[in-house]
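With one protein chain removed, the remaining protein chains of the complex are shown where they sit.
Chain naming follows the written order as A, B and C, and within any one chain the residues start at number 1.
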Amino acid sequence: MAMEIRDIPQTKETTQLLTMVQAVNDGMKTMLELDEKTLILGEDIGKNGGVFRATEGLQERFGADRVIDTPLSEAGIIGTSIGLAVNGFKPVAEMQFLGFIYPAYEQIMTHVSRIRMRTMGHFTVPMVIRAPYGAGIRAPEVHSDSTEALFTHMPGLKVVCPSSPYDAKGLLIAAMEDPDPVLFLETMRNYRAKREDVPAGKYTVEIGKGKKVKEGTDVTLIAWGAMIPVVEKAAEQAEKKGISCEIIDLRTLYPLDRDIIAESVQKTGRAVIVHEAHSTGGLGNDIVSIINDTSFLYLRAPIERVTGFDVPVPLFALEDHYLPTPARVVQGIEKVVHF
Amino acid sequence: MAMEIRDIPQTKETTQLLTMVQAVNDGMKTMLELDEKTLILGEDIGKNGGVFRATEGLQERFGADRVIDTPLSEAGIIGTSIGLAVNGFKPVAEMQFLGFIYPAYEQIMTHVSRIRMRTMGHFTVPMVIRAPYGAGIRAPEVHSDSTEALFTHMPGLKVVCPSSPYDAKGLLIAAMEDPDPVLFLETMRNYRAKREDVPAGKYTVEIGKGKKVKEGTDVTLIAWGAMIPVVEKAAEQAEKKGISCEIIDLRTLYPLDRDIIAESVQKTGRAVIVHEAHSTGGLGNDIVSIINDTSFLYLRAPIERVTGFDVPVPLFALEDHYLPTPARVVQGIEKVVHF
Amino acid sequence: MKTQYPMKKVIDDEGNLIDSSYKDKIDEQLVRDFYYHMTRIRTFDRKAISLQRQGRLGTYAPFEGQEASQVGSALSLGADDWVFPTYRDHGATLTYGADMIRTYLYWNGRVEGCVPPEGKKIFPPAVPIATQIPQAAGAAWAEKRKGTNNAAIAFFGDGATSEGDFHEGLNFASIFKAPVVFFNQNNGYAISVPIEKQMNSETIAQKSVAYGIPGVRIDGNDCFAVYFETKKAFDYARSGNGPTLIEAVTWRTGAHTTADDPSKYRPEDQGKDVVDPLLRLERFMKNYGCWDEAWVADIQEQLKEEVEAAVEAMEKFPKANVEDLFDHVFAELPAQLADQKESYLAHLRGE
Partner (left out) sequence: MKTQYPMKKVIDDEGNLIDSSYKDKIDEQLVRDFYYHMTRIRTFDRKAISLQRQGRLGTYAPFEGQEASQVGSALSLGADDWVFPTYRDHGATLTYGADMIRTYLYWNGRVEGCVPPEGKKIFPPAVPIATQIPQAAGAAWAEKRKGTNNAAIAFFGDGATSEGDFHEGLNFASIFKAPVVFFNQNNGYAISVPIEKQMNSETIAQKSVAYGIPGVRIDGNDCFAVYFETKKAFDYARSGNGPTLIEAVTWRTGAHTTADDPSKYRPEDQGKDVVDPLLRLERFMKNYGCWDEAWVADIQEQLKEEVEAAVEAMEKFPKANVEDLFDHVFAELPAQLADQKESYLAHLRGE
């Protein structure tokens, strides 16, 4: 449960205080150094260093031949990355925003996720697709989607979504070393929200394992990525009302860490799931099913989901109303506790 | 609950014995006749009458100007249909198979579903996207996807999936008259499986309403489209073992008919949900959530889901293993009944 | 290839008429219209940047340098045509009749900014690149089907030509002879990516060959060339001949958006030789005796007032209404969404 396998860091003693976006940058830098098969591809990732500076300095350091500015062509990026990956390279393709991944949907759905199965493992696609996601930064339209569920319903693809700098680097390196394709979602809203000690050099955080962020006894709060700070604030407020919250950061969205969910819910008997994606079709429903399947007799109240509404993410004047807030999470907590 | 609003049929007395694919054809024919704004667009829908003959005879009757063979270009079909729809026409766009809709995913996700909201109703997109879906007919690769859940997580779009000829025609006409865009899924496997009396002329079946296919007391079986016959067979077998099954045909997948689900589960206390899509991310999880939200205290056993596995739909030699069978459904029924 | 697509100009950088065949087509009113609208949208644009810096506007995409392309093309439109702009074409939409207050509202994250004035068929800006291209083809095709004389214009950048939707849209339009003008503003960059990294072709105009349609390469900083060539393309379209691809070569003077820093990726001296399109028009007006200091001062004052008034109105606009989050997703609220709305409104009321 929530184990972390760490390779011995290259520069043992060193850690750096990094933000999430710096940790992502450092993860790519580490692997560009260690594995010459690593390539970074995307729009504006070269001199510009990416629109969020996630690739800052990488082209300068590793050359325009390994950190490659592509044309504005998401299907082209993923399609050629497939060709690169089956032919020995390890492409890390950046989608500028998750909301702009859709032109590549066919390539991901019918090839990235299926090539291993179709060829019984003869051809494989060890690639990473990085995408900033989520609302809350007053970005223009379509820049704020949180549509992870469109990719967890696609067997053959793993989906990862860290909430902290340490996990971000460790999971990104794990994704880059994974023999299978990984969609790596980065919360823009928390790209620079906090700094954390991040080891220099290579280490990995295991894909498929959630993390208990906080121990508690009355209710289990389940979230990931951008919603972790929201849930943490809600838990603080709930504790003031005498409700003890356990917080699970899923970190990997496919495959889900069923054990960590079941273990916690069986202890607390109550669950609140929080995500910013729409309610219908959201990953929260999968988690409800997992609890139903594993912990039915332990449940003391219906499971609550606090989610984005079933509306397109609005233009930013209304986005704060779209997003789950600590207050809405507290309301959910109270509902399950006082059922 | 499960009401059907019927317009007075044009030719009152007449009904015809039609298969599902004929009923779909008849629905389009009816509206092509009644509404000159109706256009049919797609690949091979003209002289060829569609690869399943769903548009047979329509071009001959209404001209190549209204029943339009397009180039092999799904994004182009949906993109131009958007332009036609905002400018007064009512396009019915055929995707040759649901597995080939993905190139149009961006147009659907960022425009079809959002234009009304983005313009506060100033521009709207009253269009229908028809797509045959599902496995079980020994079709080539990628032709057998059942990925409705990728479209129910897309607020602004309705998703409909009839299981019978009568419903198919009535729901298709309702979709064509709906002020909002509708994805209309047609089970290929049952395109010609049975015939049913279908009224001539225009009538509608209300979008958003499920239908109770069979009354029962011990367990509620929830399914739609291609899985209805599977569930019916399972129910028959279960009845022989003394288990009384109620069957709900959802018919509309977005918005879901919460009331019909809740009412039935509150009566039986047990539910088995059956779909051929993958388990993770499948619509079954949404239904589990609805039951959790509405009927927690009524549940006498964990909800069972009998679904396609979390693997890409295989090449056809293994597809029968991929698909839920009556035997697997019976197993699920026994599990909830003997919990 | 390039040589097959020479760049069309009507006036040169010094404001001299270099194609005398246009002499009779240019009258003073047209010139004044150009100058008026280019000044107007520049005033709007500069104000927007300054508002953004003061935190009074969200991230903003400026178009300075592209005014001749946007005004020239917008003025060539008929009253009932369709406009499919990108996020950088509000110079064109303002010229065509979009509401200035609402245009500012858009950049403040207000959905009201997507709603055009009644009767003006202006689509909201396309944010996912190139998606508007097949849509414009469809809207134009609909006009043709209706038998009107109306057409559509799709605006898009050089970067957009790399997307599949560009290709599919042009293919459809060419097959169905939709009356649409594909108006490309080649400003040399897709954010930070220079055109030579976006494509191997030397021009965008030559991409028309793939669809068997006319392609024209014009100086996009020459409002006359833009205006007359776009008009020609519309005439061609309205006569039933189908689409034209226009490449208007221009230059984005400033950043991609206010969140962007072009000094990171553009060589310092690049673009220095580009003569500002407004200055070029001024030179023309001076050369041909239609420069009127008093009139210019007058419109500048008037436009400043118009813009200030629009900003004030934007800032006084009623606050965003949370009900709008729910009410426009479907024609009728589905039950589940109605519940979500109800319980959220109750939550806001503190219930």
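Note that in this section a residue touches a chain if its C-beta (ideal position, glycine included) is under 8 Å from a C-beta of that chain, and two chains touch if they have at least 3 such contacts.
Note that the structure is a prediction, hence the values are computed from the model and not measured.
For the options C:T59, C:T86, C:N108 or C:S174, the residue in contact with the chain missing from this view is C:S174. Which of B:G134, B:G282 or B:P314 touches the hidden chain is settled by the complete complex: it is B:P314. Of the candidate positions B:F100, B:Y166 or B:Y254, contact with the unshown chain belongs to B:F100.
Taking the complete complex into account, A:L256 is the one of A:M95, A:L256, A:I287 or A:V306 that touches the chain left out. Contact between chain B and the absent chain runs through residues 43-44, 46-49, 51, 69-76, 99-100, 102-103, 138-143, 279-280, 309-312, 314-319, 321-322, 327-328, 331. Although one chain is not displayed, chain C still touches it through residues 1, 162-168, 171, 174-175, 197-202, 206-207, 209-213, 242. For chain A, the residues touching the absent chain in the complete assembly are 65, 70-71, 73, 75-76, 78-89, 103, 106-107, 110-111, 115-124, 155-156, 158, 178-180, 208, 255-256, 258-259.
The rule is simple: only the chains that are shown with their structure count from here on.
Centre-to-centre spacing of chain B and chain C amounts to 40 Å, using the average Cα coordinate of each chain. With each centre defined as the average position of its C-alpha atoms, the distance from chain A to chain C rounds to 36 Å.
Among all residues of chain A, those that touch two or more other chains are 99, 102-103, 141-142, 280, 309-312, 314-315. With touch defined as above, residues shared between interfaces to two or more other chains in chain C number as follows: 111, 114, 127-128, 164-165, 324, 329, 334, 336-337.
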